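The complex is shown incomplete by one protein chain, all other protein chains being positioned as in the whole.
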Amino acid sequence: MKDAQVKSDIAWANPSKVVVHGLDLCNEIVGKIDFGQMTFLQLFGRLPDARELRMFNAMMVILVEHGITPSSLATRFTYCGAPESVQAAVAAGLLGLGSVFVGSLDNAAKLLQETIPANTPLADPKAKAVEIVTSYRSRKEIIPGIGHPFHKPIDPRSVALFEVAKETGYYGPYVELMDAIGKEATLQAGRPLPLNVTGAMAAVASEMGITWKICRGLAVAARAVGLVGHILEEMRQPMAETLYLRIEHEATKHMHEEKT
Amino acid sequence: MKDAQVKSDIAWANPSKVVVHGLDLCNEIVGKIDFGQMTFLQLFGRLPDARELRMFNAMMVILVEHGITPSSLATRFTYCGAPESVQAAVAAGLLGLGSVFVGSLDNAAKLLQETIPANTPLADPKAKAVEIVTSYRSRKEIIPGIGHPFHKPIDPRSVALFEVAKETGYYGPYVELMDAIGKEATLQAGRPLPLNVTGAMAAVASEMGITWKICRGLAVAARAVGLVGHILEEMRQPMAETLYLRIEHEATKHMHEEKT
Amino acid sequence: MKDAQVKSDIAWANPSKVVVHGLDLCNEIVGKIDFGQMTFLQLFGRLPDARELRMFNAMMVILVEHGITPSSLATRFTYCGAPESVQAAVAAGLLGLGSVFVGSLDNAAKLLQETIPANTPLADPKAKAVEIVTSYRSRKEIIPGIGHPFHKPIDPRSVALFEVAKETGYYGPYVELMDAIGKEATLQAGRPLPLNVTGAMAAVASEMGITWKICRGLAVAARAVGLVGHILEEMRQPMAETLYLRIEHEATKHMHEEKT
Partner (left out) sequence: MKDAQVKSDIAWANPSKVVVHGLDLCNEIVGKIDFGQMTFLQLFGRLPDARELRMFNAMMVILVEHGITPSSLATRFTYCGAPESVQAAVAAGLLGLGSVFVGSLDNAAKLLQETIPANTPLADPKAKAVEIVTSYRSRKEIIPGIGHPFHKPIDPRSVALFEVAKETGYYGPYVELMDAIGKEATLQAGRPLPLNVTGAMAAVASEMGITWKICRGLAVAARAVGLVGHILEEMRQPMAETLYLRIEHEATKHMHEEKT
């Protein structure tokens, strides 16, 4: 093991040149490709064609900003204690992108990719959806990518994403299966269980050939952008200190009272 | 303080709609704007025009990937211990983007923005550069944005970035001052001290009206993308375990030997 | 949900007094109890008796230092980029304490606590061990807490920990079951599968009534101490910069060669 090869194919440089994924940074990247293309290049090791780029951009923009969330609050509280370390405030916000908020993205993509390993159409997506939903319900497990506490009966972001998928030719077997799962889940539950944005993202990412293991990484990269926006707002219009003083007061007032 | 207002203007949602910086996410963002525009929107609160977008994209793409660095190694070592937490591996890599590697970006931008508060041309940038370089040298301090151990006598990334700045009309007072500082530093030191990529970035960011306090945030967001690429490579072609076994062996062999 | 109570029972203060878990910090904690007692207090909400403290200290000291590991390397690489943020370097090292290195602690404790919910002796620990080992092997899953690539046929740390458990009266049903699992695993595999230190820790923590959900937290707290030690050594005797330059060179030399 100790003698295994240590090798990276991402980038190399000499004093007058930097090469990233085979492209000359100064002559073929800067001023030539945009941030969406660069992100695709970094993940796929090649530049996207026009329809890939359009679909990929749609996925990335949808992930950037989710408003006041536990994640953006962690960033704001961290910034309030360590304003000199913007990188740490972003990192703190990313750390909460775990099983509760982004995990369903990986899990839905895993379910899809394990069900359809080779991106070949299922003969009967509806039958497969019945099988999957029945199995999850029998184990009393939540089906990843299905249901939303707030965006119901329809998650408008899934609709928007699937429209781009149709236009760009990514409305394929994974999307069909995910869609069928959403419909079957609603039917079996007897109440609206929308195909949520993580389910839609998982389906589209699967269509694009993105392994479920890195789906969370897309969300993390996009959210890093979002969290920088929250830091900028916290600089201009802070809330963390006010919040912490209020919460401290409310959370401990029972102990103050006991003592008097 | 406890009674201060708690207010965010970034995003809000109702069950059928999500609004980010005043734009309807599903109808005006997804499928309509790309990742570069979305990043600009998140930082500036408005969409860029064409020349702003071109300049902004050039800055972001240059920051994504820096090869095998302490930061990408921290990500790879963290992934090796916690592969289930891709977000933590990215966060670990971001945490090293501090005073040594990205701090010169903030510091150079601060120097420029404090020297030229209102983006008005200096009467004599050369004279100001002499003053600044002389002052730093007298305090034996490193001038931020100047010098590079490897990319010398010229940092090709600065050249590439300034070409885009010229094309897009961002070659203004901050760039001129930074450039003059580089030349004067080389003159006074008697050896090549190139205007490095962080100095060039700082100048361009200043031209675009980006406060020095958030410059590091741009680097952090772009590098988050880069680190996801390193995780993907670590999945396919791991190096962390091999490296750690080798390092452990080398670092402790003197203690093994003492005992025998 | 929004109207739920927000309440913490850990600490409160007035201008002249701080109270932590019901004890007056200045009069009953500082100068009165030591760091091990304080750690126990923070986790259990009460002070330990002598035998609890002795067992607890044994667990904590064993977790502090594991040498050059992916975790301590992530700390050192982060410190090298952000020496002004010691907190970030410690945090980076903690982030790798995930499923690969510390997860077996939680998993072993979970297995034990789900098998023996009420800390009541099993009638036949050996039979239960056979059942568990057979089940894991049939699913081709690794049994948590069993086996070590280096410390074999015996993990000396498990022996040391169990000696303290015997002396302090914590050698009970969980330890017996864990021990039986180790023996049965070795038997079924036909090669030495030692009860490793995480298995031993899991058994002792279960004896002490520590829920498996927080076992990883004990490791994290102890390792934070360890990582500060690595930062101190990195200050005096740095290795991160040397390592990164070497690794960068080795990992990218194939691309340099291709170009010449």
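Note that the chains take the letters A, B and C in the order they are written out, and that residue 1 is the start of every chain.
The rule is short, and it goes like this: a residue touches a chain if its C-beta (ideal position, glycine included) is under 8 Å from a C-beta of that chain, and two chains touch if they have at least 3 such contacts.
Keep in mind the model is a prediction, meaning the values are calculated, not measured.
Asker: Specify the shown partners of the omitted chain in the complete complex.
Answerer: Looking at the complete complex, the unshown chain comes into contact with A, B, C.
Asker: Among B:L43, B:A82, B:A165 or B:I181, which one touches the chain that has been omitted from the display?
Answerer: B:A82
Asker: Can you list, in ascending order, the chain C residues touching the missing chain?
Answerer: 1-13, 15-18, 20-21, 25-27, 29-31, 33-39, 42-43, 53-54, 56-58, 60-62, 64-68, 85-88, 90-92, 94-98, 102, 150-152, 154, 156-157, 159-161, 163-164, 167, 211, 213-214, 216-218, 220-222, 224-226, 228-233, 235, 237, 239, 241-243, 245-246, 249
Asker: Touching the hidden chain in the full complex, which residues of chain A are there? Just list them.
Answerer: These residues of chain A touch the chain that is not shown: 67-71, 73-74, 77-85, 88-89, 91-92, 95-101, 239-241, 243-244, 247-248, 251-252.
Asker: Since one chain isn't shown, list which residues of chain B touch it in the complete complex.
Answerer: Interface with the chain not displayed, on the chain B side: 6-9, 11-12, 14, 19, 82, 84-85, 87-88, 91, 95, 247, 250-252, 254-256.
Note that only the chains that are shown with their structure count from here on.
Asker: What topology does the chain touch graph have (line, ring, star, complete, other)?
Answerer: complete
Asker: Upon optimal superposition of chain A on chain B over Cα atoms, what rotation angle is obtained, reported to the nearest 5 degrees?
Answerer: 180
Asker: Counting shared numbers against all numbers at the contact of chain A and chain C, is it over half, same, or under half, different?
Answerer: Looking at both copies, the contact residues mostly coincide.
Asker: Please tell me the distance, in whole Å, between the geometric centres of chain A and chain C computed from their C-alpha atoms.
Answerer: Between these chains, centre-to-centre, one finds 30 Å.
Asker: Could you list which residues of chain C touch at least two other chains?
Answerer: Chain C, residues with two or more chain partners: 82, 84-85, 88, 91, 95, 247, 251-252.
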